[in-house]
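As you look at this complex, bear in mind that one protein chain is not there, while each of the others sits in place.
Now for subunit A:
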């Protein structure tokens, strides 16, 4: 399984597609949320399922974090999961960003709502770049402040060895809100996305 590697061309191509999708997403989000959403340059890597929990634990060790997951699947065997990670102090301004009445919406619903918006807006843009159509599962809170992330990650078992991982940070400066998005495209789906990338590279 571990013979999958991303060539430099493939990585550059993916990076470029993601940059375009991020630009589009940022634009759309600014219109809908009426505030500027800054997306930070993505970090792309292939990651072993064995080191993933460790990596998460390292990155979010000290803080209570909430994790929201949303699955996506499209044509040509493209599928994966988007994880949105919020540090505790970020969870408050969301209702305001979304333009909800205070008290209208529970904290968990604020999290799932904003997660779904960030995930689907970005991924729809990416799908458009690769001439694909994505569908999504409903967002679900995987772990919240009360159940620590490490605790949850220890219980995970993966049915894949390797995943393509894309990290993107979101910042809403006006509301000093930020969160991290981690896209995971596991196992066979990596090969499928490589085919798509190769096709795009060939057309150049």
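Following the convention adopted for this analysis, contacts are C-beta pairs under 8 Å (C-beta built on N, C-alpha and C of every residue); 3 or more make two chains touch, one makes a residue touch a chain; residues count from 1.
Note that contacts and distances are computed from a predicted model.
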| item | value |
| --- | --- |
| Options "Spermidine/putrescine import ATP-binding protein PotA", "Cytochrome c biogenesis heme-transporting ATPase CcmA", "diguanylate cyclase" or "D-allose ABC transporter permease": UniProt name of the undisplayed chain | "diguanylate cyclase" |
| Of A:104, A:131, A:161 or A:188, the residue in touch with the unshown chain | A:104 |
| Touching residue (missing chain; options A:69, A:82 or A:121) | A:121 |
| Contact set of subunit A toward the excluded chain (per top definition) | 28-29, 31-32, 98-101, 104-106, 108-109, 112-113, 116-117, 120-121, 124, 135-136, 138-140 |
